[in-house]
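Every protein chain of the complex appears in place save one, which is left out.
Right, subunit A next:
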């Protein structure tokens, strides 16, 4: 695709703007901002990737992964503001997921140790891990809020902090991971996964595209479950003090 043909694609941006204007939907401004931001951000990423791929430098690859983890942490931490030290807990989780997945991929030579494999796969893993962190934290905080009486009951009978929160922890881990696992059961039947579609459009052999897609799906399974479990076990101790009392959430 050339930049000329791509600029023709701006027609697809004009259609919503015209509709918005005539029907007074007041969506013009947001549509334009969205279009401009995606052009700038994605082009910037494209050029940066090209630079990193050309250099194949371990320093630049690491730097990109650090940036991804930083951005993911920034996004997810707001959801867990009521959990002490949530920032470093998220960082540890993302780093762990990244090292675990890349460690297995590179260790068993499943993918080559090249920037064009490492960076997109890391992006997908960290991105998934970020979404899961947000889902998990939302659910966990809501569960604790709704079941404070049960947590205090177990404490009052002489249970440990872990015993007191066990049921809420497990519910939240399950609830946050089940949608991903469920959606994989029907994948390909209704909608082709975005990455696979992209590869096929770019001319890749469909079976090859499917193989990569399967690899990503399996990686995603690991990343979602590991994220919820790790974040859960890192988070729950900070909800109690040394006297095994449930701390009140700050308003």
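The rule is short, and it goes like this: contacts are C-beta pairs under 8 Å (C-beta built on N, C-alpha and C of every residue); 3 or more make two chains touch, one makes a residue touch a chain; residues count from 1.
In the analysis below, contacts and distances are computed from a predicted model.
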Among "NADH-quinone oxidoreductase subunit E", "Electron transfer flavoprotein subunit beta", "Phosphate ABC transporter ATP-binding protein" or "Threonine dehydrogenase-like Zn-dependent dehydrogenase", UniProt-listed name of the chain not shown: "Phosphate ABC transporter ATP-binding protein"
Hidden partner chain, touching residue among A:48, A:154 or A:175: A:154
Missing-partner contacts on subunit A, residue numbers: 149-150, 152-160, 163, 167, 243-246, 248, 251
